[in-house]
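The complex appears here without one of its protein chains, the remainder shown in place.
Let's turn to chain A:
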Amino acid sequence: MSALLAMRGIGKAFLGVQVLSAVNLTVSRGEVHALVGENGAGKSTLMKILAGVHTADAGTVELDGRAVAFTHPAAAQKAGVASVFQEFNLLPELTVAENVHLGHEPRRRGGIDRKAMNEATAAALADLGVDDLAPTAKVGTLSVAHQQITEIAKALSQGADLICMDEPTAALADAEVALLYRLVVRLRERGVAVLYVSHRLREIFDLCDRITILKDGRLVDSVATADITPDELVTRMVGRRIEAQFPPRLPGTETGDVRLRIEGGGNDYVDGIDLEVRAGEIVGLAGLQGSGRTEIAEAVFGITPFTRGTVAVDGRPVRLSRPRKAIAAGIALVTEDRKAQGLALHQSVKANARMVLDANARVHSRQRLGRIEGLLSSLDLVARGDDQEVQFLSGGNQQKVVVAKWLAAEPGVIVLDEPTRGIDVGAKHKLYSVIRSLAAEGLAVLLIASELIEVIGLADRIAVLHDGRIAGELPGGSTEQEVMAYATGRRSGPSDAEGSEPE
């Protein structure tokens, strides 16, 4: 195979911080090439340099043997490099066919030849093995998976030789992942190269021919998938073994009285939820995307309240109709999306950390304000100071500010929805031990995570959701297979530990 893409000695610094140095990447025609590394390893930056979003400070890029230097995404597209980022570059009000042919519509007698355009799109989709997507469907109404397909079809219609995909399965349901698999295989058969950035090891080993590993902005290695095992890959990504990933339960942690009790909780999204979390206990909520995990968190916090059933905090029945009421009842929610829901990005660390106290007279006090500084340093926050705007912090440090703002209010029940999403390994470990120490202090912790291993490694009990209901409860330390058996609905009621992971 001839090298389609050769990036050599790529270096890039932002604000004096070297994020890439001397990185090489070679991709052949028709190859599916994985780019892996921890958060902060430099994967996205490398991809954005290739796509013309950033320009490299050092190094060369060759496409088909010709030296190129894209200064704009449009230039990269023209040269045959297409990118499917997590946010799509589609026009939601136009149809699939219109998006696919945007800028090069087939013309007839001075107008757009819609018939030809729709037929060409249908043919292109059929060629990709997609038969359930109408060329005339409006893109805004499509599922994420179908939007992704549209994006890929668009790239192909522009003659792309190389398609970069950044975490393409992050927002997909399982059935849709299977569709994406088929699509990638079709692309390979057609000789299109795919650069695949993902955190999910299984996808990498299922799909990719070669793997390039980055760590701290440097190239670790580039190997054929057949020559490496998943364990070896993880070790090389993080540079150390991660067996002792989860800190053990702290000594002196006692399981006490029930602090949060939900009985028969239900609304439009979930139903029949019976759940108890005791003081000192970490209860995990597991389940597939859309199973109702986040919806339970949002109901407990009064965002989309339960319309049926009862909730009691510390034995007192509470009506959680708004976040304010939940906060007054001693509940905290670390939301899933820290940038959109958790932080005022242009405000200082201090302003964000005291936001809950400022907003709620019921929890505001001078003593609590005084403790914020100590709280931030106990979380190992790395910032230039209290007055630094949080937008300039790394993801992990931003998350620490979110955690601090809730701990400042000294809650009795804390709900953590995907607390480690998109943060680096160091910050993850810090959060794990924070969660442990919260339990030791007698808080009731409800933990939601889509990384099963987190729930299994941290929770004392795991409630597994399927289709808006609790399909079963498992002890902490259960296997992924056991959890998946409930999560996929193949098992309900008491467990007998059998079943296998779905594809």
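FYI, contacts are C-beta pairs under 8 Å (C-beta built on N, C-alpha and C of every residue); 3 or more make two chains touch, one makes a residue touch a chain; residues count from 1.
Rule of thumb we're sticking to: contacts and distances are computed from a predicted model.
Chemist: Assuming one chain is omitted from the figure, identify its UniProt name from "Amino acid/amide ABC transporter membrane protein 2, HAAT family", "Autoinducer 2 import system permease protein LsrD", "Carbon monoxide dehydrogenase" or "Nitrite reductase small subunit NirD".
Modeler: "Autoinducer 2 import system permease protein LsrD"
Chemist: Can you work out which residue in A:H101, A:R278 or A:K405 touches the chain that's missing from view?
Modeler: Answer from the full complex: A:K405 touches the omitted chain.
Chemist: With the full complex in mind, choose from A:L345, A:L375 or A:A440 the residue touching the hidden chain.
Modeler: Selected residue, touching the omitted chain: A:L345.
Chemist: Given that one chain is not shown, which residue among A:S394, A:S433, A:S450 or A:T479 touches it?
Modeler: Missing-chain contact among the listed residues: A:S394.
Chemist: So which of A:R200, A:H364 or A:R490 would be touching the chain we can't see?
Modeler: A:H364
Chemist: Considering the complete complex, identify which of A:T335, A:N397 or A:T488 is in touch with the unshown chain.
Modeler: Once the missing chain is taken into account, the touching residue is A:T335.
Chemist: Return the single residue from A:G52, A:P168, A:G217 or A:P305 that touches the missing chain.
Modeler: Only one of A:G52, A:P168, A:G217 or A:P305 touches the chain omitted from view, namely A:G217.
Chemist: Tell me, which residues in chain A touch the chain that this view leaves out?
Modeler: 14-15, 17, 19-20, 39-45, 48, 53-54, 166, 217, 301, 303, 323-324, 327-328, 333, 335, 340-347, 351, 354-356, 358-360, 364, 391-392, 394, 405, 422
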